[in-house]
Each structure stands twice: as C-alpha cells, then as structure tokens.
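See structure below.
The chains shown are only part of the set, and none of them has been moved.
For reference, chains read A, B and C in written order, and residue numbers begin at 1 within each chain.
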Amino acid sequence: MDKKKLKELLIQVKKGKIEVEEAFSILKNLPFEDLAFAKIDNHREIRKGFPEVVYCAGKTKEQVVAIMKRLVAFSTNSVLATRADKEIYEAVAAEVPNAEYYETARLIVVRKGEQQKKGNILVISAGTSDLPVAEEAALTAEVMGNRVERLYDVGVAGIHRLLSQKDKLEKARVIIVVAGMEGALASIVGGLVDKPVIAVPTSVGYGANFGGLAALLSMLNSCAPGVSVVNIDNGFGAGYTASLINRLGEIDK
Amino acid sequence: MDKKKLKELLIQVKKGKIEVEEAFSILKNLPFEDLAFAKIDNHREIRKGFPEVVYCAGKTKEQVVAIMKRLVAFSTNSVLATRADKEIYEAVAAEVPNAEYYETARLIVVRKGEQQKKGNILVISAGTSDLPVAEEAALTAEVMGNRVERLYDVGVAGIHRLLSQKDKLEKARVIIVVAGMEGALASIVGGLVDKPVIAVPTSVGYGANFGGLAALLSMLNSCAPGVSVVNIDNGFGAGYTASLINRLGEIDK
Amino acid sequence: MDKKKLKELLIQVKKGKIEVEEAFSILKNLPFEDLAFAKIDNHREIRKGFPEVVYCAGKTKEQVVAIMKRLVAFSTNSVLATRADKEIYEAVAAEVPNAEYYETARLIVVRKGEQQKKGNILVISAGTSDLPVAEEAALTAEVMGNRVERLYDVGVAGIHRLLSQKDKLEKARVIIVVAGMEGALASIVGGLVDKPVIAVPTSVGYGANFGGLAALLSMLNSCAPGVSVVNIDNGFGAGYTASLINRLGEIDK
C-alpha cells in the first residue's frame, strides 16, 4: 500500500463509499504485522515509497517464505529479497507465484505494478569478478522503476576502456561504481563527471585487501568530490540510493 | 570558466567577433595552469560545474594564496578553501578581495556570480559538538547555490527532538546527517524518509570511537536503505554531493 | 549446592544430626572436582548463586558429558550448556535424564529446583536474523528464574514498531537489546527508558560490520547513558547479567 492508495481509501471513507468498519479492517494491520519472529513493516511502502526488502542471510527458509507471502499480499510495488541462495528461492517459488531468481545477483524478485523505467542510472564495474555486486545494484534499481545502463570491466589497469565511453557517463543522472582491489575507479569517475557517484567497494581481491577494506578506505578518501560510499558488497544499497536520487529528476517535474 | 561561458566564447569565434589569437590566449591556460608546486585544474569548472576547491591542510600559506588568486581570477562561480585556519585566512585576505572566513567551519569563501539559492537541503546534526562539521557541510552547499536548512542537536538520546520536526524532513530533497559517537542518527533518519541521506561520521567522542571509526562503521552498516557515507569529518564532501543531488531536481525541469 | 543448603548442613553438624565424617565426605569435593581435563567449580553456586555453565565450543563430546553429569549431580539449580550443537546434545541426552535442547539458541538445559519466574526482563531484537542470540539471552534468563518478555524485529529502519510498544518498555526492570549491523537500536532504547539496558552486538551483517565490530563499537559509544555492553553474540552473558540485576528488585524486599 503506497501513499496514493492510502489517500484514495481515505477519500472513499469521507465520501461514504467505504464503511468505517471496512476501512478499519484494511488499515488495522498497516503499521506492521506480527509473525512472532518478524514484524513486517507494511507501513514502509508509505514512508519510503518501496516495500520492506527481505535480507535472507541468517533467516530460515520458512521465515523468508512467510515474510515474502505477506509482503507480496500487501504491497503495491514489486517485492525484493536479497542474498538469497537457490534453495531459498525454490522454497519461495513453491508458495509465491511469479517469483523470479537472478542467480548472479542472488536476488528474488516478485514483480508488481507498472514496470516502467525512468531516468538513467549507469552501473560501472572495474572487473568481471565484481559482476555479482554490480548486478545486484543494477537489478535493484531496475526493479524499483529506473532505466539502468551497464558498463562493465573498465578498471583502471586499462583506463582507455572507460575514457572511450564518456558518452555513457554524460547521459546518466547518477552513477554507481563497483570495484574491488584498490577501488581507484570511483575516484577516476568522480573526477570526470558532475553528477553524484555512489561507490560500492567489493571484497574481490586477496591479502591486504582485508575483505574489501582496501577498496572501502580508498573510496571514502576519494580526492574527487561528489563520491559517497555504501557498505562492502552492498549492491542493493547502491541501487536503492541511486533510485532515490534518480527519482528526484522525475518527481519535481 | 563554466560550460556556458566556454560555448559563448566559441560562438564568438565562429561569428568572427573574437579573433582566433585572442581566443587562443584565453584558452591556452585552460586545462591547467602550472605553479610548479601545483597544477591548477581550471578545466574542473567545465567538467564538474564548480571550480577546484583548495584543501589547505599540508599546504604552506604561500601556496594557498597563490592557488586562490589564480582560481578567483579564472572562475565564474564562488571559490572555496577548506580546513583553513585563521592564519591562512589572513594571508589570503591580504591578497584576495572579498575573501570571507567562517571560523567554525574553517572555510574561506570568495563569492562570485549570482548567489541564488535553489531546492532544499536539510543538514541535521546529532550534537552541539558536531557543529564544525555540520557547518562545513551547510556552508559548502550554500556557496554552491543551494537553499539549506539546519536542524541541530537532535541526537537519538532524545529522539522526540527529531520526531517533532518531521515537516523539515518532508520538505527536503536530500538530507545530510552529521553524527559522532555511535552515529545512530543516520539510520533513524534513513528509516523515516524517502529521499537520499548522506551520512557524515564525525570524530566526536573518545575511547572506542577510535577517531570516528565507530560512527563510520555504524553508518556503513545502516539497516535503513538509502543511506550513503562520506569520510569522517568530511562536511565539505557531504555538502558537495548533496548539491549535485539537489541540482537534479532543478536541471531536469 | 547453594548457600541455603550449605548453611543447613552446617546447622545439622552443629546440632549433631549429621556426623562430622559424613559432612566431611559431602564437603570435601566442594571447592572443585578434578576430572583431569577439567576442574568443576562446585563452589560457584555458593559464590554466584548459579552453578558453573558449560561452554561447549572447543570441548569434545566426552568432556561435555562428563562435566554435565557431575554438575547435575551436585547442583541445586538448573544446569546450562551453551554453544552446543545437536550432536553434543544427543551425547548428553544419552546420559543425563531430562536434558532439553533449544536448537535456535544452541542451549542444553537440565531443569532442577523450582521453576518460578520473577520480576521482568524484556529482550528486544532488531531483526529476525538476530533470533539465535536473542533466544540465548531470553532462555538463559528464564532458566535462571526470571520472567522474560520478547519484542522481536523492531529495528530502527521502522522505528514505529518499537514506539508502538512503549508499554513493554515501561513494564521491564531491565532490558536486553540484541542487534547486528549498525546496532543503533541500543541507543534508541537507552534514550527512551530509565532502566539499565544491556546491549548485545551480533555478527549479523556483512562487509564493514567486520564480524560484529560495527555493532559493538556503536553500542560502546552510545550517546544515551545507561547502556552497558557484552561480547558480540554473547546472548548468554546478557541473560546472566540481566538476571543478576532483575534479582536486585526481589532480594531486597
């Protein structure tokens, strides 16, 4: 239930088209629904414009399935589950119709509402090994209604691969840069453009990358302004934030 | 020199109103100007929409003054120097007319061009001790042409101070959250709004805050999506990024 | 053997109802019992009011079984083993009657004495993935004789889920807050109540949570006073400490 749907309901009540009792029974579960092990935040779609997203790590299959079923029942928009392995997907698919699985990105998506794509988000990755995180970002943004372009494997060891595609940088409203190892790509992109850059450090690498710490610190210390950073391997967070930013170009029109 | 000014110059050349030699002498210093100890990136204003910003830490007074003079001479927009102590400001003020100093924020500003303020950026701080960073963010955004609102000292130890001002959250296009200690405020704000939140961890605190590490990690691990993070105490970076985002609501109209 | 039982024994000796030799044979094993690989601290129940608790990690099945058997034989109160996997439980169950297993919490419990529940401890968790740690805390406290209430999945991404249950906060004598990721929930709760809050960081999360470090530092730097912290994932320690605090409200009456 999003803001529009809620307002309509209230207008119906005011006009007497819906009985108070009926409205009450619809709304009473709204703020959250208690599944004992989880309080589903049905109100989130109204506050944030997108329903609660299920973080599968550390949850049992049964818990994920139960939460997904309630979210799908209640939401106006598509429903997303992140960090889902194949086994979890299969458990969900058995009970939730139309659940799709994106293996590289480890995402489960249940599409709802219009699937229109607006604006332009560019997802850049430094290397092929960064693909899972880059795809998590790209698909999250797409599911949230954004047009997404991909520019993969353009790391700084061969910087001409990036420089030859400046038109893609030009066209984007907001850019996501996904890079492991030293994460230098975020600074390079940040130095070339006049739009917000969301940097995603990945855990790709070994030794003194300390599980992504090297790329994380590198991106936080970017000498190019306009770069902000999300957690290591957090493609979802980058896609979500980029979506909020990209929407600004739409909403205000 | 920004994009508009550059295009006009080229049109003048095309129309024959400016001689090639004259245009050449204007443009030849454009990409960067070599001061031996510094290569001033005059081209940055064209690429990024705002001139190079001077990071004063680790530079001598003489170096800052020389760089500021050239930047002021060349830029269309206001010129900014960060992390400037009073002594540096005085050296600059002696040679650069109209240099203003903001002591709390340690900023030197030389205002140029129209000072119109657009859109709405909200800067929230957790405590009074976070003020220097919050002001660096707010002033940077203002100097870059954004309307800025402040909501200070609303940390989570007394969360009603924040909740009572939800209208300010509503009105903003993008929100900067400045917090030290455990930095929880970023997650709270991120959970309440449907707009991008830029979190700035500060070094306020002691002991196991390890110079801002606690707030930094806290913000990077925010369970509320839509939060991205800049370096510890990097108010400037937050203000700059917020400006890029806020402009999106303007540019596309 | 607890304080009361010990005093009775001594009174019996004084009254001549128990022979010195007999009392000696009961007491001689009291301070500790030597199993070669372990010195069972039978005296702990007298000192601490609750028998030694078996930490199963790093012990062989045979060692855990041997220790449990002696503790059960000697204790007046229930006996607890933590971090027990199913295989260890089965080995214990084969030799110790009435051993129960709580799989989520990885606890083995052998209930002894009265199972009365007193006072009120509230266990709050931020997310469903924090359940194992929250349940370890809740069950430890229950086994130690405390009334325990649970309030799960009320993390700060949807803070209304917590705010709507303020009555539960009101009723508790001491509150345990279990949270991973950025651990902000501890500060929020700490800011709302006038009772001691015991914060348990969990390792739930990824990347820059560094195995729970993010939540740990966050909780240690809480800007709300009245919050103290135990080790990452240490639900047992939180339940134990909460029990000591909750008992204060009883003992002094």
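The rule is simple: a contact is a pair of C-beta atoms (placed from the backbone, for glycine too) under 8 Å apart; a residue touches a chain by one contact, two chains touch by 3 or more.
Computed from a predicted structure; not experimentally measured.
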* So we've got 3 copies placed here, but how many does the whole thing have in this file? -> 8
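Here is the rule we go by: only the chains that are shown with their structure count from here on.
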* Asked: How much rotation, in degrees rounded to the nearest 5, is required to superimpose chain B onto chain C on the basis of Cα coordinates?
  -> 180
* **Chain nearest the overall Cα centroid** => A
* Asked: Over half shared or under half: which fits the residue numbers at the contact of copies chain A and chain C, same or different?
  -> different
* To do: Calculate how many whole Å lie between the centre of chain A and the centre of chain B, each centre taken as the average of the chain's C-alpha atoms.
  => 27
* To do: Could you please state the distance in Å, as a whole number, between where the Cα atoms of chain B are centred and where those of chain C are centred?
  => 50
* **Distance between chain centroids, defined by C-alpha means - chain A, chain C (Å)** => 39
* Asked: Which chain B residues touch at least two other chains?
  -> 191-192, 220-221, 225
* For chain A, which residues are in contact with chain C within the complex? -> 31-32, 36-39, 41, 43-44, 47, 52, 55, 57-59, 63, 67, 83, 201, 203, 211-213, 216, 231-234
* To do: State the interface residues of chain A toward chain B in the complex, per the touch definition above.
  => 47-50, 53, 173-174, 191-196, 198, 216, 220-221, 225-232, 236-238, 240-241, 244-246, 248-253
* Asked: Any idea which chain C residues touch chain B in the complex?
  -> 126-127, 155-159, 181-184, 187-188, 190-192, 205, 207-210, 213-215, 217-225
